[in-house]
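Mind looking over this structure? Questions follow.
Here the complex is missing a single protein chain, while all its other protein chains stay put.
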Amino acid sequence: MRYRIRTGALAFILHRATGLALVLYLFVHIFSVSRLANPASFNEEMALYSSALFKFVELGLLGVVVAHVLNGARIIAVDFWGASRKQATVFYVAVGVGTLVVLYGAIHLLPAVFDGISSGQLLSPSYEVIHGGGH
Amino acid sequence: MERTFKIFRYDPEKNGKPHFQTYKLDCPSGCTVLDALYNIKGELDGTLTYRRSCRSGICGSCGMKINGINCLACKTQVEFLKGKVIYVEPLPGFPILRDLVIDLEPFWEKFEAIKPYLINNSKPPTTERYQSEEDQLKIEEASWCILCNCCTSSCPSFWANKEYLGPAALLKAYRFVFDSRDQGAEERYRMLNTRSGLWRCHTIFNCMDACPQDINITDYISQLKTRIVSERY
Partner (left out) sequence: MLREKGFEPGGQFIWFFHRVSGFALVILLILHFAWVHFSTDVTSDGLLTFNDVMNRLSSPFFKAIDLSFLVLALAHGLMGVMLSIQDYIKRQGLRMIAVGTVWILAIVFGVWGSVTILTLKPHEPGTTPEPVRKVTGVPQPAEENQALWQIVEDGQ
């Protein structure tokens, strides 16, 4: 029988997984910001980011960041404020706060995702691109 | 009430493969897992091997993994265990000698490494070395440890890296580093402040969940970390 996973171990696994995911995201982010310096790739990229699929990805990113930040706060509380006896409670509070933040993000991001799904255009930009002086 | 036990069996001398053996047993209210193991050994299967001594939760011999959590068999009552089947396994992360008996040599090795004894080079006074009540309270809870190895063998960091000192040794290090009579902190830091020492602890809390003495292990390890860091920076 596998060792049972309780709050502490669950928090640790989530922290590792979200941390490694954020490192990968950071690499992608550095790459994508470097493409913003050029007007042509700037427009391509902004168009992609405004698409429904990316709104969904952004929501996922928000969730990952919030999970990592809140559990980081929990670890600091354990290390410096002696919260180790209350770590499970702190974990559940963090889950609650995190859910609220992600819900707030979902209110802003999900309408665009639903629009994209209903129109069947998950990757097309949600705005029109006007090339300078071209009209 | 009849309960089903699935007990880990392994006998290297008989060239046997590790497997689970099922025993059905009537367990009255108040019966501990250790009582059940006594009954199995006495009445059903004399070849079952396990460590035990005091039956009252102070010797720390009967640590084992019961239903996926490390605990003392003598402190775990069968009627409070959920599920149809009760799985009994040896403590994870250590070499298995036979059935529920593990080789504790790696555990003692780590324990010795942090010098688990008072180091004080000043001349001994004619009476005791006095300690204020306040100073004693700092290390009292940490002294409750009965060395049952439930914590170290529950630690995922230890499973991943067998060189890691483990919570039991770190707790003992705290007990002496924070002892007002002890002068060996620097010596211990040399063992603690290493890649296989303190910094492999990632506050996973498996040790505290497993500890039969309910010691605040993670907090003490964190205090060691903060002390080392505050002395360096």
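Going by the order they are written in, the chains are A and B; count residues from 1 in each one.
Note that in this section a residue touches a chain if its C-beta (ideal position, glycine included) is under 8 Å from a C-beta of that chain, and two chains touch if they have at least 3 such contacts.
What you see is a predicted model; the values in this text were computed from it and never measured.
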Notebook entry, point to check: Which listed residue, B:Leu72, B:Ala113, B:Ala173 or B:Cys211, touches the chain dropped from view?
Noted result: B:Ala113
Notebook entry, point to check: Which one, B:Asp11, B:Asp135, B:Glu163 or B:Glu187, makes contact with the chain that was left out?
Noted result: B:Glu163
Check: Going by the touch rule given at the top, which residues of chain B touch the chain that is not shown?
Finding: 109-110, 113, 157, 160-161, 163-164, 190-191, 193-200, 202, 225, 228-229, 232-233
Item checked: Those residues of chain A which, in the complete complex, touch the missing chain -> 16, 19-20, 22-23, 26-27, 30-31, 33-34, 36-37, 39, 42-43, 46-47, 65, 69, 72-73, 75-76, 79-80, 126-135
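By definition in this document, only the chains that are shown with their structure count from here on.
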Next item on the list: Would you tell me which residues of chain B are touching chain A in their complex?
Entry: 65, 67-70, 87, 89, 92, 154, 156, 202-206, 208-209, 216, 218-219, 222, 225-226
Margin query: Taking the touch rule as given, give the residues of chain A at its contact with chain B in the complex, in rising order.
Written below: 1-4, 6-9, 12, 75, 78-80, 82, 84-85, 87
